[in-house]
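All protein chains but one are shown in place.
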Amino acid sequence: MTIRVAVNGIGTVGKRVAHAVTLQKDMKLVAICTRSPSPVIRTVLEPNGPLYGTDLYASDKEHLKMMKDAGMIVNGTLEDMLGRGDIDVIVDCTPGGVGEKNKPIYEKFKLKQIYEGGEKASVADVSFTAVANYEKALNVNSVRVVSCNTTSLVRTLWTIDTNFGVKEAFAALARRAADPPEDKKGPINAIVPSLSVPSHHAPDVQTVLPHLKIMSLAVVVPTTLAHVHMVEVTLKKKVSREKVLEAFNEATRILLFKGKEGYSSTASIIEKFRDLCRPRYDMYEVGVWEETVDVKGNKLYWIHMVHQESIIIPENIDAIRAITGEETDKWKSIEKTNKSLGILK
Amino acid sequence: MTIRVAVNGIGTVGKRVAHAVTLQKDMKLVAICTRSPSPVIRTVLEPNGPLYGTDLYASDKEHLKMMKDAGMIVNGTLEDMLGRGDIDVIVDCTPGGVGEKNKPIYEKFKLKQIYEGGEKASVADVSFTAVANYEKALNVNSVRVVSCNTTSLVRTLWTIDTNFGVKEAFAALARRAADPPEDKKGPINAIVPSLSVPSHHAPDVQTVLPHLKIMSLAVVVPTTLAHVHMVEVTLKKKVSREKVLEAFNEATRILLFKGKEGYSSTASIIEKFRDLCRPRYDMYEVGVWEETVDVKGNKLYWIHMVHQESIIIPENIDAIRAITGEETDKWKSIEKTNKSLGILK
Amino acid sequence: MTIRVAVNGIGTVGKRVAHAVTLQKDMKLVAICTRSPSPVIRTVLEPNGPLYGTDLYASDKEHLKMMKDAGMIVNGTLEDMLGRGDIDVIVDCTPGGVGEKNKPIYEKFKLKQIYEGGEKASVADVSFTAVANYEKALNVNSVRVVSCNTTSLVRTLWTIDTNFGVKEAFAALARRAADPPEDKKGPINAIVPSLSVPSHHAPDVQTVLPHLKIMSLAVVVPTTLAHVHMVEVTLKKKVSREKVLEAFNEATRILLFKGKEGYSSTASIIEKFRDLCRPRYDMYEVGVWEETVDVKGNKLYWIHMVHQESIIIPENIDAIRAITGEETDKWKSIEKTNKSLGILK
Partner (left out) sequence: MTIRVAVNGIGTVGKRVAHAVTLQKDMKLVAICTRSPSPVIRTVLEPNGPLYGTDLYASDKEHLKMMKDAGMIVNGTLEDMLGRGDIDVIVDCTPGGVGEKNKPIYEKFKLKQIYEGGEKASVADVSFTAVANYEKALNVNSVRVVSCNTTSLVRTLWTIDTNFGVKEAFAALARRAADPPEDKKGPINAIVPSLSVPSHHAPDVQTVLPHLKIMSLAVVVPTTLAHVHMVEVTLKKKVSREKVLEAFNEATRILLFKGKEGYSSTASIIEKFRDLCRPRYDMYEVGVWEETVDVKGNKLYWIHMVHQESIIIPENIDAIRAITGEETDKWKSIEKTNKSLGILK
């Protein structure tokens, strides 16, 4: 059966989820809903845009008018879209906190719901990262795909924990300050610490991996391309560096990069995905610098990068399959998603 | 007849020219040559890379060894490539100044040559921008495609000059300091003036438009995405703002963007080309901010942006057609190139 | 007679004006007024801060409470300050537009008023730059010191116009996007064009030099240190480059820097003022790169930098002297101000 999907909110995440849905053999993008006649929505609906021909809706009557006044063809409001009768799953990609407000409407129409990491964990039955807890999301009513930083930590820590056992972990994050198209946000020349200890990332990892002991600190730095995490893991037992590299190599959606081969920075790694002609240079994989993977006694260290705009896209696709129960095998869903998006492993 | 093309130098420009050649119905990419086992060359030759399967050569014996030692499959040296016998045109995309040194070898093998804007004008028979002087490049032995900044100025000024007559022009450039993958170059927080008056851009425009009176000043600013030019043109006769907008709208490879619609910066415009899923988000068009096009008395003003990495790619393709004489009609070549690269007008 | 000065608004400009007033032999800083217990106000009033011991007031009762609650010693509200009876001149350094709202209160207390460039020209009797129109500000009721960019253009263009005659001028501005301590404003990696033609700078120059024909365009770039202007002047008669350099050399508050000697950028010039141990590295002078001063036919070119935080401070001091009529000789006031601030010429 084809899963019929609608996306509410066409921003950084929503435009990517919608596009990714169109690339799945077992899914169909039915409709999209957004708030305003933004450059994004205009572009993706252009004849050579990736969502050309998709039915468009506005979040409410006010925005319906605004978008029509701007010359756009709009089929109705969010409620009109939800009431079409041909939607199985709604993916809510609205700004953080709005999803919670939308939840009653989705429930009124008895739709399966996917939320993003900007929402509180309580918005959904399950907080989700495919490798870690796909099965828990099978046939539930709502799933929350955790944020980009959290997803990267869950993928890597789940891999290490499953293979070797994690006693505790500490992640120090250098976060990108704004996404590439945001031209109003700074800082231009400063480092801004997160004032909460832990930063919100460690508790968020625990929404997916509740038994993992983890702490995190974070600073914001003036770059737009990617986050970088410095990770220290106390292992339950000693392992060799080679075993860890092997585990990362065998893991899905984790790539090792050699700094010595020219992958010296987030920028040079992003360039690889431009050179591969990935749409929007999306990098769905966590990128781990191989030289930084090291074991000292019972401690394991590494540094990885996170493409904040796209790492959660494959998780959204897997979440759609899980929530509908159309694919009950985690690894089969992951394989389908990976293949459709050009993820090699 | 299919034009058989080889590319020497697989960096920012070379990888794009080679890829663009593969998208042309009337061309064939025969081989590529590069210096070192860089991330770029590894990536484009991956199974899912855009140049997968292309014959690879090394610039000389020393680099041949270096690349083989790094595990790459290399067919021989530059001379081996040039001597294959199945190449019509060599496109030299080596770093500035190297092309001049390579010229005697190309001539030895009697190949038609395309050079890039980093070379001196004297390297080639013609300095080239398609709309301005395609005909001059017909059947010559060598063509130099001028640099990104120059190409943008030639396209726009040729349009204004042809339509209304340019008495003189002044361009003030805010140049991007480094390309996105370059992580060693700065400045991080400074503006660096070009100390020469004029900056090298105005004289370079005159290599294509020798009768155009033009001056330029330039500063370098800490951004990687695009150059921006502030242009003042003294017109031979008064025209209305509307006529100028019309001329830009009708021109090929020039796009107007409305700041008020959300195209507030180089970043928000670049995002459009990510959203269109252009390979590497390449933006072959000059982007003019519509609100900045204005006429005061006999002076015309505008601000435009230049995607430094890709704007010259369509010009290279047109230059290949012109130099071989395979297409004698400028507009037909431009149309073929545009269609192949997704340029709408 | 000692001129008794109060400053309303202790931000980027206000803290500097207040400090500069304390350095004048013929002035006394009576009191300052601000809105909130910001880091700035706390710091300047510390025992080793430059305004230690100055009477502090709050903008209104609400803010008076807020500041007292934060543990600060506050003497009353703005009205209390204005009604002290020992103030001759109030310098309004509040955010743009607030000065206009404050004007009636200042007038109620019959105080001479200085406003800054964020206000409309209509707020004051005279828009002011010392060299250009000191005399016009003598004994008026209110003066507006024009903004940093405007001040730099008036100083340089007035020098050229006075010496050689300016037929018309064009300035292209690369503006710093935020001041150094601002960590929320961007862009991080973009260039943002000003969409108005002319940008607001050219008309603002004309509030001081009404007969000067000038146009300007502007872009915002991701740096915090200084603005940079690329200027083209059409001269009334031809002059040699040497004569222009001589004129700049003889002008007050204009410094020539040789890029070849290591003054390659805004950053390396700012470093000079750190090395001189200027308070806050303030650079009151316009910095012109000597190599960029050039004459081609009847056109004169140069590139200069503007330290946006401090260039207008000496103008404020001169404006205080002019408005009170305590010093009727422009050059004597300039000399006093320069000496007190360490400006060598």
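Read from first to last, the chains carry the letters A, B and C; within each, the first residue is number 1.
Criterion: a residue touches a chain if its C-beta (ideal position, glycine included) is under 8 Å from a C-beta of that chain, and two chains touch if they have at least 3 such contacts.
Note that the structure is a prediction, hence the values are computed from the model and not measured.
From the options A:Ile10, A:Val44 or A:Met305, the residue with contact to the chain not on display is A:Met305.
Contact with the omitted chain, checked across B:Asn189, B:Thr207, B:Thr292 or B:Ser340, is made by B:Asn189. Contact with the chain not shown here comes from a single listed residue; of C:Ser142, C:Ser265 or C:Thr292, that residue is C:Ser265.
Residues of chain C that touch the chain left out of the display are 15, 19, 37-40, 42-44, 46, 48-50, 180-183, 188-189, 224-225, 261-265, 267-268, 270-272, 274-277, 279-281, 342, 344.
Counting the whole complex, the residues of chain B in touch with the unshown chain are 177-178, 180, 182-190, 192, 222-224. Against the chain not shown here, chain A presents residues 170, 172, 174, 176, 187, 189-198, 215, 217-219, 221-226, 228, 230, 232, 259-260, 264-268, 289, 291-294, 296, 299, 301, 303, 305.
Keep in mind that, in the parts below, only the chains that are shown with their structure count from here on.
Copies chain A and chain B of the same chain sequence form an interface built mainly from equivalent positions, shared numbers / all numbers used being over half.
Centre-to-centre separation between chain B and chain C, using Cα means, comes to 43 Å.
Computed centre separation for the pair chain A/chain B is 35 angstrom, with centres defined by C-alpha atoms. For chain C, the set of residues touching two or more other chains reads 187, 189-190, 192, 222-224.
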